[in-house]
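Remarks on the structure that follows.
A single protein chain has been removed from this complex, and every other one stays in its place.
Entry: subunit A
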Amino acid sequence: MTDVTPYVVLSAILFSIGCVGVLTRRNAIVVFMCVELMLNACNLALVAFAKQHGNLDGQIAAFFVMVVAAAEVVVGLAIIMTIFRTRRSASVDDASLLKY
């Protein structure tokens, strides 16, 4: 039997990359893509642990993560579009009106 540790390590690396992307990128769409990357990294860990423990609960959890991610992307992109329509910009720095 193969070990699942490399999969978990890869998942950790992808999660960290997504985290850095959320912190550094300024375009709201790219920030969203990085959030998707983090969710996918979690899914990989869930599927790997499902294989490790020999039951399918991990795969079910990954499936639910996908459902939630789909709903989140739909609402998030609608918000980005609304902001773009009023402010003509997709940058996360421009939507700072609540500060003042």
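Keep this in mind: contacts are C-beta pairs under 8 Å (C-beta built on N, C-alpha and C of every residue); 3 or more make two chains touch, one makes a residue touch a chain; residues count from 1.
The rule is short, and it goes like this: contacts and distances are computed from a predicted model.
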Protein name as given in UniProt for the chain not displayed, "AarF/ABC1/UbiB kinase family protein", "Multidrug ABC transporter", "Class F sortase" or "NADH-quinone oxidoreductase subunit J": "NADH-quinone oxidoreductase subunit J"
Absent chain, residues of subunit A that touch it: 1-10, 12-21, 23-27, 29-30, 32-34, 36-37, 40, 43-44, 47-48, 50-57, 59-60, 62-64, 66-75, 77-82, 84-85, 89-91, 93
